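Here the complex is missing one protein chain, while the rest keep their positions.
And then chain A:
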Amino acid sequence: MADIAGPPRRRGLRISRGWLPYVLSLPALLACIGILIPFFTAVAYSLQRYRLSQPWAHKWNWGENYLNFMSDPSFWNTLRVSMTYAFLTVGLELLLGLGIALLLQKRTRFNNFVSIMLLMPLMTAPALASLMWKLMTNPGFGILSYFAALIGLEDFRWASSPQTAMLTVVLVDMWVYTPFIMILLLAGLRSLPQQPFEAAALDGVPRLFVFWRITLPMLTPFLLTAVLFRVIESIQQFDIIYAMTQGGPGDKLTVFQVEAYLNFFQSTNVGRSAALLMILWVITYILSTIFIKQWLKLRERQRGET
């Protein structure tokens, strides 16, 4: 590249070629340092006994916050609730998203129109989506409560009942994020080479067989990318759950970020809150490392084809 830099020199300030990329990316990096410093602060907090209500007792206790988790049932509850939430939402969204993508696979005007309409939930702020569903599941006038009563579920309490709170937030999550998986898989399906399908059709291969042996394997990179992306986001879900029940009823929905938020602002236990978030960070870091590799592979492939 250096040999291109030769031509006539122009007047004015010149930044040498070697420094140029650094100069260009420096502002973005500086903005991010403001984000990196608090990250390290959080690491430090997680190793301290730190309660906002007892500033005098603020001291290092090293791993104690983490050790306490071992015998802390509410920590295991948080872990279990977060995992359940991530597993249920991503699993159901994957099945539904794949199903819809297959339904809309053909490039017809109608299918394109539907796929664009389906993007609307995804573009709705998750916190506001929760409010919408809250209005629809209101015991007094909610249309969904009414429907539930119609099919014989009298006094169905949706998010306010410990039995159905998880179901309700999972439903909202599905409403918002299924279109994400659908739209990625649809793009994937439509970008697959046609020859294998044409050959299979000529040979009269059963459609179910085509799906399992040709469509699914070829779609795998898209599936993996979409699923990993969603798992990383889902295990950190805050907006939907906080806007719907603030973690309740009881501790039914205290996923990592909700629990950390409540620890910080309600019980002002900064140390425990930071330790919780560190554990969540480790989980998402591992997942995102796998994800980024997968994502890069897909990116290279897609770019290579165009």
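Keep this in mind: a residue touches a chain if its C-beta (ideal position, glycine included) is under 8 Å from a C-beta of that chain, and two chains touch if they have at least 3 such contacts; residues count from 1.
Here, contacts and distances are computed from a predicted model.
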Listed names "Vanillate monooxygenase", "Ferrous iron transport protein B", "Putative erythritol ABC transporter 1, permease component 2" or "FAD-linked oxidase C-terminal domain-containing protein", matching UniProt entry of the absent chain: "Putative erythritol ABC transporter 1, permease component 2"
Given A:69, A:85 or A:133, the one touching the chain that is not displayed: A:133
Selected from A:89, A:164, A:236 or A:254 as touching the chain missing from the view: A:236
Option touching the unshown chain, where A:59, A:109 or A:303 are the choices: A:303
Where the missing chain touches chain A, by residue: 1, 4-5, 7-8, 10, 14-15, 20-22, 24-25, 27-29, 31-32, 34-35, 37-39, 41-42, 45, 99-100, 103-104, 114, 116-129, 131-136, 138, 140-141, 143, 146, 175, 178-180, 183-184, 187-188, 191, 197, 201, 207, 222, 225, 229, 232, 236, 238-239, 242-243, 256-257, 260-261, 264, 270, 273-274, 277-278, 280-281, 284-285, 287-288, 291-292, 295-296, 298-299, 302-303, 306
